[in-house]
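A selection of the complex's chains, in situ.
Letters A, B and C mark the chains as written, and numbering starts fresh at 1 in each.
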Amino acid sequence: GSKNNTASKVDNPLAGKKIALVMQFNQGTFSAQYIDGVKKQAAKFGGEVTVFASENDLSKMASNLDAAINQKFDGILIDHGNTDALGAGVEKAKAAGIPVVAFDAALGIDGVTDLSQNDQKMAEQTLEQLAKDAGGKGNIVKVWVAGFAPMERRQESYAAFQQQYPDIKEITSFGDASNPQLDAQTKMEAILKQYPEKGSITAVWAAWDEFAKGAANAIKQAGRDEIKVYGIDMSDEDLTMIQDPTSPWIASAAVDPTTIGTVQVRYLYQALHGDQTDAAVQIDSVYVSRDALPQDKQVTTADLAQYVPGWGESDQGNTDYLKELEAAVAAAQ
Amino acid sequence: MKNKWMDYLYKYGALVFIGVIVLFFSIYNEFFFTYSNLTDILRSISIVTFIAIGVTISLTVDGFDMSVGSTVSLSTVVTATMMVWYEMPLVVVIIAPLVVGAIVGLINAFLIVKIRIPDMLATFAVMYIISGVHKTYTKGYAIYNHMQMTDGSKAPGEMYKDFLWIGQGELLGIPFPVILMIIAVIAVHLFFKYTRWGRQMVMTGGNEEAARLSGLRVKRVRTYAYIASGVMAAIGGIIFAARVGSGQIDAGSPMLMEAVAAVFVGYSVLGAGRPNVIGTFVGAVLIGVLVNGLTMLHIEYYVNDIVKGGVLVLALAVTFINMHRKRT
Amino acid sequence: MSGINKSFSGVKALHDAEFAVRAGEIHALLGANGAGKSTLMKILSGAYVADVGTIRLDGRELELRTPADAKAAGIHCVYQEVDTSLVAQLSVAENIFLDRIATHKTSAWLNWGRLYMEAEKLLSELGLRIPVRKRVAELTLAEKQMVLIARVMAEEAKIVIFDEPTAPLSTEETERLFQIMNKLKETGIGLVFISHRLHEVFQICDTITVMRDGRIIVTEPASALDTADVIQAMLGRSLEDEYPKAEANIGQTVLSVKDLAHGQRVRGVDLEVRRGEIVAVVGLVGAGKTELSRLLFGADSPERGTVEVDGKRANLASPTDAIGSGLVLVPEERRKEGILVEESVLHNLSLPVLRQMTKWGILSGAREKSNASGVVERLGVKTPSVNQLTGYLSGGNQQKVAIGKWLNTDADVFVFDEPTKGVDIGAKRDIFVIIGQLAAQGKGILYLTCEFAEAIGLADRILVMCDGRIVKQFHRGEATQENLLYYASAGQGEPA
């Protein structure tokens, strides 16, 4: 179609690339924004993205990776998954000369760039803030579930935090990934009933924004405004909640999902260009709290950068020739 | 003597069982048996109950509507977009998902009644289709206040306060969704028991051929049943949107299983041995009480499933052992 | 009705059928199995739509596309299979008023009190005592039939069709039904009566129509015909010997039953069958014959009692064990229990002898085929091929398959439960021939039936069963229909 025409008008070997994005799961706004970031950046380079969804099934993800290789995409982006499941496929891609850049998969394969958001740091950022706000003591609720690599990494920071602050007691912990938001809401309600006096719960730490949404809803609807919620990961949807002065969710540590997509595409294009890319790239997380946000207007993740330094304006992975490519594609349109 | 005792066990077993676990949780935790916790439990089951009522209606005409879960998802996002994307008046916000639910019901009925695909197969296929449709509609995004649109602009609207009240408000100290749920349970029960149309559905489910030979337009009756089932699921979706304040993707699919569990426990209530709306409600309450109570006991979430499954097996075992005991 | 044609997927069930009923007459519709009687009546009652043909009522042409149309016109039908017309989980009253509820003739809000009252009134008018709140599932077969008749009475009928209503009824209940039918006739209603029991037909009907192969053969006043004429018309030939009997030598005792009991239905039965002997057990419906046969076959487990086959104690823990002990059963409910209607004749015939068809568990197609063709040939099963689905065969041929599957099991005792139920006269005779041959081979035959004439014609010995007990024994030539009936309906001592 028209995209190809635009691309063919650009006299650049990097234009007109077909890119596969193989994702482990794509539920929720976070994933949607991440896809958006990938697509927009690829479009800026005159490329075209195909999303392979795996419905949280690693075997399907491995199959999708195989399919992307068979269909001779020019480059492959991986979102989540792990080496055990994807290693063989990635080796195959390498053998076929298809560059691969992974996000949050910790592949550790030679010649493949691993992007990661620093899960432990994000957990630390929110937990530190929680400890500070609570004055180093109190009762907290953890919303968390095992079985997912990022969650399990966040749990490591949490364990360290518990050692460091023995006066902060975990009164209970729950979490179920199958219907995260509503389930967290229902269970949080039960906990609130069990600890009905104000002040008996200091804060809630949610290891995933889907959990934070549910917990925040329950607390808000119960009118227990003394309880604060700290979450990790933040989509545009979450931002509106954090900004809402009546919401107990006051802070989150996150990497802009759009930025992840953008940066990941840039590294892929570096590889396509033939550069020796870094083995590991850390995308820095940003701590976003309600204090930092304006009270008079609603911000979105797109304009959050104005208020929170480091958000969404990462130039990570950009190079001169990529800027040229971007300019050329823009000119052709 | 022993038989009589068994009959009682059978008839009131599920109710007694609920009583016992409520007692147990109450003793174990002083906050369990409080007004606000009990109403919270009821509120937490209200959405699943609506879906389960839909399933019950379809089972009553001897069908099985597996598409209710995805109908919930669809109606949730339709509801949310009516406000967030289109800023429609509240009536439209509520009518639109109901119409959508009815249309899903019509599609099911068409496949089942006209094309004569067996119920479960047809609604199973529709489940897939609707699940794809609702994600296509929102392009995979959840719907929330002033959401960012893919074209970079911002959605104009937000979820109305009045609307959120449906899911979060209270009337005379009772959560509004609980009121809706109880009205629905009673209304559907009366409908099946005392109205001509209700009896026609029961007749159709009991023996379709006999009903047809009696001059009943069974196809029409079954069509209405599927529409009713779709509308019930849509109400569940509306409450869902009002409860969480946004339009979540795939919100309903995990609820299908939960609803089916409630319906199946309901088989055993009052010894019916078949779908009945009061039983369904009791089943939903039982599951809600268990989840709430077990959370308070700080039982890990994965044990919930074992308990749910165990309770289900127990209820079914009592019912069916008794049914077969009677037969022979 | 005139020029009625109807085909089922290419098979012509009705050819230009003409049929008329006058007000105030009882009109018998007769014919062999599959002649098209039920099909013609289903067209009249709107359950099927004719391919071609017209129906007139009182001179007006009717278009009957649904049962509702027919009912609106005053045409009602009591169908052959009662369970297809009843909703088992609902109450008697609701089943009686099923038509009204179905066709919106009640108020939108049901008044249960009134419904029960009206139902009671209606039933007492018919002289019946059935609790109106009872669930139909708990009724006896005869009571169910009566509920259906009450349903027709509740409506304003012009024509009422009875499709084999007497098959499950006892003589007494049949009498009651005939009284009701006569009452209906006097009110000017036209009745159609379908039955395979010719003596009943001559007892009650004014006019007789005989069908064969989808065509009307004769329509005459009943007085102008006799049984032989009717049979000639039904079969296209005459039937010389209704009860053929092959010569059999009666030998040693092969089956010996002592004090067999189970619940209310079978309360301590003792009986013996010898090799080559045909022993009939007669009794009214509900006497417990079916239950007895199921106990003998291990289909249900007895509370007490012993069964010996050939002097050895039989293991009746399951049908499989009963077969192992040399007992086989041809059950009453042919299509539900005797055969698998959705499977081929070949598969049905292989089923009890699968072990013989296999080597190391692998089925041999050739062996299966020769087994099936052997049986088909021996019993004269009419089927295009052994691969035909059994459900597509006519009733009589289905029954032959149900019997034939046992032929290669080397059983010692064959139990037949109502093997002629719903089977036409021609096929009936074939079945009698097969039974005779089995006896001639030295098998013991236990023949359970409620048709006394069959027992008298066929059996070497007749046992009368009543209320779960054997109450009387007759040897060949001793029994008459009257004294059988006397003992079967709980008569004690000697008949008056």
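Heads up, the rule we're going with is that contacts are C-beta pairs under 8 Å (C-beta built on N, C-alpha and C of every residue); 3 or more make two chains touch, one makes a residue touch a chain.
All figures in this text were calculated on a predicted structure; none of them were measured in a lab.
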* **Overall composition (this structure file), stated as a label formula** => A x1, B x2, C x1
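Methods note: only the chains that are shown with their structure count from here on.
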* Considering only which chains touch which, how would you classify the arrangement: line, ring, star, complete or other? -> line
* Structure fact -> When B-C and A-B are ranked by contacting C-beta pairs, first place goes to A-B
* Mean-CA-position distance for subunit C and subunit A (Å) -> 72
* Structure fact -> subunit B to subunit C, mean C-alpha position gap in Å, rounds to 45
* **Geometric centre distance via CA averages, subunit B-subunit A, whole Å** => 33
* **Of all residues in subunit C, the ones touching two or more other chains** => none
* Structure fact -> Seen from subunit C, its contact residues with subunit B in the complex are 45, 47, 66-68, 71-72, 77, 79, 83-90, 94, 98-99, 101-104, 106-110, 112, 300
* **Contacting residues of subunit B [partner subunit A, same complex]** => 29, 31-32, 34, 36-37, 40, 43-44, 47, 139-142, 144-148, 150, 152, 154, 168, 240, 243-246, 248-251, 254-255, 291-292, 295-296, 298, 301
* In the complex, go through subunit A and note every residue touching subunit B. => 26-29, 31-33, 35-36, 145, 172-176, 178-179, 181-183, 185-187, 189-191, 193-196, 213-214, 217, 221, 236-237, 240, 298, 300-302
